[in-house]
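Right, one structure below, let's go through it.
Only one protein chain is missing; all other protein chains are in place.
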Amino acid sequence: MKSSESTLAHREAGTNIIPERKSTNAAVKKKGLSRKAKDNLAGYLFISPWIIGFLGLTLGPLLFSLAASFTDYNITSKMNFIGLENYKRMFTMDDLFRTSLYNTIYYVIFSVPLTTAGAILLAVLLNQKVKGMKFFRTIYYLPAILSGVAVYFLWMQLLSPSTGLVNTMLGWFGIEGPAWLFDPEWTKPALLLMKMWSVGGGMLLYLASLQGVSSQMYEAADIEGATAWQKFYHITLPMISPIIFFDVITSTIGSFQIFQEAYVMTENGSGGPGNSLLFYNLHMWNNAFEVFDMGYASAMAWLLFIIVMILTVLNMKLGKRWVHYEGGDGK
Amino acid sequence: MSQATAPRFYETKKFKENVKLTFVTLLLIAGSTLILMPLWWMISTSLKSPAEIAQYPPTFIPKEFNFSNYVEAWQTAPFTRWAMNTVFIAAVGTIGSVLVNSLVAYAFAKIRFKGRNTLFIIVLSTMLIPGFVTMVPQYILFSKLGWVNTYLPLIVPAFLGSAFFIFLLRQFMMGIPNELIEAAILDGAGHLQIWWHIMLPLTKPALITVAIFSFNGAWNDLLGPLLYINDESMYTLQIGLQTFKGTVQTQWHYLMAMSVTVLLPVVLLFFFFQRYFIEGSNISSGTKG
């Protein structure tokens, strides 16, 4: 902790960013507002845009969907209270519900660690002092910019079993590639592969975070003879841990909500060969907009809410053990 | 730096460094090829004639380069107008997003106020319900407000904070030493000044990231404009792209040409904005001892 003071001093000496206003301290005291009250006021004032948005735009629709989950709401004409019927139906009548939950959990379990590790690795690589780094960074970020149906059609071609680029390249190493989107065993790995391709979005977060790691720390470690792995493990990882924490939580939430890929890449959003791509949200979508059973879809949404909420809170609790906040407090 | 070491050692270190950099470069080049291959398919399709696209087996390099596809595709619909609309929505939204989210995030990271942790959990929880379940009630709400067929449903939410960005910026801001803020407060600075003069400069790379993400998000948004805009003159590029997809036949050459065109501004923006990443690293040199 001792050196943080010195950097602080250095920083203030180097950059005089705060205008001199010595008298205000006394003025505040005269007004009689305690620091605590002032902080409360400032805190709420600062988050007021979010509060207005939450109360004005988000909360109403959220509560509406919660209420709808106890009804037979069909969007246009019906909304009768039916108690827990929708929730009961998920576990007793709807066999596709289980399939969709299984598919989604499978996807989450693989995609979260893979994309997190991939993004960190890529960010570290792209943080080296290599010539033309601007170009490399742009190229790796490109897939994250692309969106929409064109990308999915593109991947359908790349994953073509006999002449697709992916299997052609596997062939160079003597590996006979699978049928990807046509084989129920390989459809989810195919989506994971596609996800890895666009890992550049996550990379950007880590790259931004790596800018906060000082080169002096590495130099100090070099003098002590640390290996590359030791430097990564003891310096880089702790420094970017707040962003890893963020990435893990948001990508867990995002992966649970995977929808578009499956919707576009399977015929009529049907869920692919043998329902292997029928994800939770796809099943929900079909219920909501194909069958107009929005009540049931809302119930599914709120069950998912509970599942992901538990995971998120768990993550936050665990996070206290390994997330290192340079600012001093993790509370 | 290594003033006390012998020249021979110095040389080996430099040599090691060079080997490492060469290795990294090669790795990056290999990876780039993988990333660019799919994009090449897009570009090559955008230059082919419809007849060549229909050919089997597909050609990797177009037999002739029909750059006119780009011009023709642009002229099939009022794309100039739609491009201007998109730029407007994305630019205004991005400004709002960067300012408001960093303001809210600052409060969650650095101001101790009552109920902060509970409120933060509520912020996170808004990410957990899939959008299409709340889509219809939200549409009804905007419709009651008289906002349908205006850009308000697309722009106003950006000024009211998004859970994802608030969380992201909070994470970055928690890495800024508390002592810095305490010192500023002792100097008589208010939170707004601290936010403006200390936080924003110190989290520049993060703000750029948020700006890139929000711009990109607004730029690629299809469902939002589609739901809320009824006048074709107010459409955006993403809706425009959909005109090439037919029920019977898709005009692949136009679709790809326009896809590349739509991609280009975002790529350029990213390319030029990333210099702030490097600048950012100069300001916030580390604090850990």
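Letters A and B mark the chains as written, and numbering starts fresh at 1 in each.
The criterion applied here is as follows: a contact is a pair of C-beta atoms (placed from the backbone, for glycine too) under 8 Å apart; a residue touches a chain by one contact, two chains touch by 3 or more.
Rule of thumb we're sticking to: contacts and distances are computed from a predicted model.
Participant: Tell me the UniProt protein name of the chain this structure doesn't show, selecting from "Malonate decarboxylase acyl carrier protein", "Outer membrane receptor protein involved in Fe transport", "Anti-sigma regulatory factor" or "ABC transporter substrate-binding protein".
Facilitator: Hidden chain, UniProt protein name: "ABC transporter substrate-binding protein".
Participant: Please pick, from B:Ala83, B:Leu99, B:Ile122 or B:Val267, the residue that touches the omitted chain in the full complex.
Facilitator: From the options B:Ala83, B:Leu99, B:Ile122 or B:Val267, the contact with the absent chain belongs to B:Leu99.
Participant: I'm checking contacts with the chain that's been left out. Which of B:Tyr70, B:Phe120 or B:Tyr151 qualifies?
Facilitator: The one listed residue touching the chain not shown is B:Tyr151.
Participant: Applying the definition given at the start, please give the residues of subunit A touching the unseen chain.
Facilitator: Touch set of subunit A with respect to the missing chain: 38, 41-42, 45-46, 48-49, 74-78, 93, 95-96, 153, 156-157, 159-164, 179, 181-182, 184, 270-271, 273-275, 286-287, 289-293.
Participant: Need a quick check: the contact residues on subunit B for the chain that isn't drawn.
Facilitator: Touching the missing chain: residues 45, 50-51, 53-58, 76-77, 92, 96, 99-100, 135-136, 139-140, 143-144, 146-152, 155-156, 159, 190-193, 222-223, 226-227, 230-232, 234, 239, 242-252, 254.
Keep this in mind: only the chains that are shown with their structure count from here on.
Participant: Based only on mean CA positions, could you tell me how far subunit A sits from subunit B in angstrom?
Facilitator: So the centroids are 14 Å from each other.
Participant: Under the touch definition given earlier, write down the residues of subunit A that touch subunit B in their complex.
Facilitator: It comes out as residues 1-5, 7-8, 11-12, 15, 17-25, 28, 36, 39-40, 42-44, 46-47, 49-50, 52-54, 56-58, 60-62, 64-65, 75, 122, 125-126, 128-131, 134, 136-150, 154-155, 157-158, 163, 165, 197, 201, 204-205, 207-209, 211-217, 219, 239, 242-243, 245-246, 249-250, 253, 257, 259, 281, 284-285, 288-289, 294, 297-298, 301-302, 304-305, 308-309, 312-313, 325-331.
Participant: Spell out the part of subunit B that touches subunit A in their complex, as residue ranges.
Facilitator: Residues 1, 20-21, 24-25, 27-28, 31-32, 34-39, 41-42, 57, 100, 103-104, 106-114, 116-117, 119, 121-130, 132-134, 136-138, 141, 156-157, 159-161, 164, 166-168, 171-180, 183-184, 186-193, 195, 197-198, 201, 205-206, 208-209, 212-213, 216, 220, 222, 238, 241, 245, 255-256, 259, 263, 266-267, 270-271, 274-275, 277-278, 280-281, 283-289 of subunit B touch subunit A in their complex.
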